[in-house]
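Written below as structure tokens is the structure these notes are about.
Chains shown are a subset, placed as in the full complex.
Lettered A, B and C in written order, each chain numbered from 1.
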Amino acid sequence: QEVPEAIAGKDLKMALVKEWGTGTHMMMHINGTKAEAEKYGIKLSVIDANNDLLEMTNGIENAISNEMDAILISHGKADALYDSVEKALAAGIPVIVFDNDFDVPREIHQGKLVSIDQYDLMMGLISQMSLVEEMDGEANVVYNRVANVPPTDKRHRIWEGAILPTYTGIKAVATIDQGTDNPMGDAQTALETILTTSDEGEIDAVYAVWDEYAKGFYNAIVDSGKEIPLYSVDISNQDLAMMQDHPEIWRSSAAVNPAIVGEVQIRLALKALAGEDIPRYYSLDPVLVHVDDLPSKDEKRVSMDDLADYYDNWGSSDAFIEDWMYTLEESVK
Amino acid sequence: MLEMKNITKEFPGVKALDGVNFNVGDSEIHALVGANGAGKSTLMKVLAGVYNTFDGEILIDGKKVDISNPKQAKKEGIVIVYQEVDTALIPSLSVAENIMMDYMINDQQNTFMDWKYIKKKAKEEVEALDLDINVNKNVGELSLSEKQMVLIGRAVFLEAKYLILDEPTAPLSLEESKKLFEIVNKLREQGMSIIFISHRLDEVFKICEKVSVLRNGKFIGSYDLEEMTIDKVVEKMLGKKLENTFPKIDCQINGTIFEAVDLSGKNGIESVDFKVRSGEIVGLAGLVGAGKTELSKLLFGDSKVTAGKIKLHGQEIYNQNTHQAVVNGLALVPEERHTEGVLVNESIETNLTLVNLDHYCSSSFISRKKIKEASLKVIDDVGIKTPSEKQLVNNLSGGNQQKVSIGKWLLSDYEVYIFDEPTKGIDVGSKAEIYKLIGEIVSNGKGVIYASSEFEEILGLTDRVYVMYDGKIVKELKTSETDEEELLFYSTGGGSSEDRRKK
Amino acid sequence: MKTEEKNSIDLFNLLYKYGTIFVILATILFFSIFLDNFMKFSNIINIFRSVSIVGLISLAITMSLTVDGLDLSAAAIAGFAAVIAAKFMVIWELGTVPAIIVPILVGVIVGGVNAFFIIKMNISDLLATLSMMFLLTGISVTFQRGTAIYNYMPLPNNQGMAPGVLTDAYLFLGKGTIFSIPVPVIIMLIVALFVFVFLNHTKYGRFFYMIGSNQEAAKLSGIPVKKYKTMAYMMSGFIAAVAGLVLGARMGSGEVNAGDPYLMDSVAAAFIGFSVFGIGRPNALGSILGALLMGTLLNGLVMMNFPYYSQNIVKGVVLILALSLTYYKKKN
């Protein structure tokens, strides 16, 4: 099929503006986006704002003054970015946002703005239910929340509004929130403190709302020599390696392949540029990665790419793939 | 035999040394004199390896030696005690370590500190110098004179062949100086040669055999002191005869303008009573450590008054801080010029106009023109030797720095001027100029408080003297009716009810 | 031999005085050659706007540097000011004027408290302001239990929506333009001009420098050292608070810890500025140029599609380069 006229033969440039770019999850998102961009011959600039919102604004403004064809955003706070995003949309540049949302008037955003998330409400639900099920509905839990980050807030809403009122045998005996500065290190130290000062057998399970915390928790549990199950959200290669090393500890994690987020962002941007219909909101389908579904570590070390072998809707998603994209791909080669 | 041949050293804009030939024989005490800025310190720094570039050569016992860093100088047996003691001491380390520094650096074989040996040796050194200093104390807590003695202790320990003392007696009391001279003589007998720089020519005549004179960076000559007189030396130094050191000041002494009543301070001053009359120069005599500096600072608001009053023109004034003291009409030339008197990293003009910057501003905005004009005037009046008013004070000789420290108070009128050892390290010619300046101040009806541990100065300059001992005024004397002996008697605690020496 | 040395010294002198400028120009030249859109007016404005916060905070730090201090809390004061401003408008609905005046007052007071600890309690400046940084960060996070304050935010305990909004007048500070020059840039330039005139042409500025040069001697010359030191820290707080207002207005919210990321860059900018034109002291012009150097670099690198993770390397190298050029001479 023909590549739409609006795109055909053009050198496309896009910017990916990220609130922060370190950590496995973020890297996979970047790599996924990059790989997809490369596939279609798109020149992608990645801007890592290093937790500085104004730097994100600067990145978006830079992209506008450099006449980029589309802007992909990941995270950030809506108020800080709103003006720049509005400016971009007004300039006709599609903006595809991951884990954030902008309340832009329809006449401006029509056909150019998409908010993607990993279906955090669902991820919270399936990961927390995994805990409830394995604990038979009764457990003293060290709970973790990271306040004021939109995705983790969504996950927390399920815990507070659905799980605790429903399964009254589940009790949060301690809550760890150490912010986002040094999540892995601080989580490890905090859980170590709680484990050493709690009485033997007092803690039945640990829940992590974000896998950066889960990694620190995992270290603390393993080092303590105790056998406390851990449930979490998000996954990375590193998490999988840990899970397989201690299947009795890190039981499950609800996740979406972050690479797919990037892929979908690129495709949606292409569709918007081609003038095709795009949705305003889109949530990816999460999967509960459970260690019991995976082979033992001696059998095979599992990576993110391999997860497709164990879960049908993992791996690549064909959401928003159009026939002309294959043509475009061919033409680039 | 040490020979310095045809030494020339230039700084940007200044030829500090110009073809100087300077020889020192074996086992002699050799004085080096000259007016402020003549180049004495520079010549000695060349010898001590401070500068790695200069023209000319240095020979020891006829052999040419290469001295381009302090280590090489030390290897040749040349050791220097610098004029500015703080540049050579380590304030956060103990006296023992400061004395034994060179041992630690050069001789100590072991990696590990031999604390026992170091402390023992340092203690011996301190005792040999007849000092009462705990060797475990940090040097930062010592008084200036104690610091000076620590440095001398360090040099003595080194058993050098040539020991350079650059104005060692400036911060010392008579007694301490005497002690120093004994030590110096002892060292000479052991075969050491000492180069002795001083502006106190009487000292020079007391202990030296030969004198070399520098003037304006040029070598004037070397003379046997037996064939010289003080006046002759001064003439060689200045290039002209000096009429009289202490100018006759004829001026009317009137009513009391400044008064301290039963004044005590947080810094150890106890129940001090004294007054200053208009047109009067009042001396504060006393040995080092008597509390002259402390009293001066207390009056100037730099320490807290715990009891008593200060009155100006009969009215009580409160100096909560130095700023208020200045506003109230007091001026202070502090003792330690390098750290207190001048801002060494600023230009001369900035220093001179700092205390009354208001005068060179229009509504808070600075006028550079006014500042320049005023500074040029002071530079001229006080005779500061400098290529430009923009020169950094750090690049001036010690004496000229002192002139800046005094000069800054001369640009406007104050009621009472407090001078704390203002002629320390100043050459005789400049001294006379400073005395003249002080004379002008009092002849305008102002009062002057003049603190000094040099009795000769006190006797020559003042109208009345208060003698201090252990933080108290122990005696008031009329200058015309007293002499050195009496001053010494009271300064050493004679006649005081509790006859104890402060430890 | 003498003349030879002279020449090389002159070259060093030039580098010393104009090293930073030289690096800035070289950077600009380089980017203009390789990037089509770099010299566009809009991009230049863009660079200026992007450095406005760093520029302002580095001006605040400059004030403390003049009295030989270093105000590490400046960036935290900025963040705090932004939170207070948002609280006033969004939660307490008190209007623009208090939302601007109160944060500035708070900034000045915090500066005063810094001065108190440094002067009265004799704590070293680095430590006192470092502690203040922890404190302010803690307070501003606690103030809002870790959340940002923004229009229509939900209130805790299900009390509905926040009643107020960040007013347009306030937002103008961050987002407005005057003759197509962004307001943050204008504010930065005005403050820079003010600091420049204050430090170079008023007696107070000179007193600041003198205190920084030798506090003891300044005191014994009758300068009320404590008063002026306090003033310097208060002015630092003042300027930092202004930076905070601009920051808050640019972000359109009161973001907790929003100031923190600017600390290091601002300190670096102020230090780079020391030697611009051979001044050898903290100064307004230098600090702004230091900020511009870093902003220009970052802007160009992003435009050149430099891998984002290598940008820090370039930043480090150029920083070292600029500093080497300017400091090398001092040694001689």
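Just so it is clear, contacts are C-beta pairs under 8 Å (C-beta built on N, C-alpha and C of every residue); 3 or more make two chains touch, one makes a residue touch a chain.
What you are looking at is a predicted structure, and each value in this text was computed from that prediction instead of being measured.
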Query - Copies of each displayed chain within the entire complex, written as a formula - result: A x1, B x1, C x2
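One rule holds in what follows: only the chains that are shown with their structure count from here on.
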Query raised in the report: To get from subunit B to subunit C along touching chains, fewest steps?
Result: 1
Query raised in the report: From subunit A, which chain is the farthest off, judged by mean CA positions?
Result: B
Requested in this report: Give the identifier of the chain nearest to the protein's overall CA centre, each chain being represented by its own CA mean.
Outcome: C
**Report entry** Centre-of-Cα separation between subunit C and subunit B, whole angstrom
**Finding:** 44
Report summary line: So, in whole Å, the Cα centroid of subunit A is separated from that of subunit C by 34
Report task. Please work out the Cα centroid separation of subunit A and subunit B, and write it as a whole number of Å. Result -> 73
Requested in this report: Can you tell me which residues of subunit A touch two or more of the remaining chains?
Outcome: none
Query raised in the report: Taking each residue of subunit B in turn, which ones touch at least two of the other chains?
Result: none
Query raised in the report: Mind pulling up the subunit C residues that touch subunit B in the complex?
Result: 201-204, 206-207, 210, 213-214, 216-224, 226-227
Query - Partner subunit C, residues of subunit A touching it in the complex - result: 21, 43, 45-48, 50-55, 57-59, 61-62, 65-67, 77-80, 82-83, 147-148, 177, 179
Requested in this report: Note which residues of subunit C are touching subunit A in the complex, please.
Outcome: 37, 40, 42-43, 46, 49-50, 53, 145-148, 150-151, 175, 247, 250-253, 255-256, 258, 261-262, 298-299, 302-303, 305, 307-309, 311
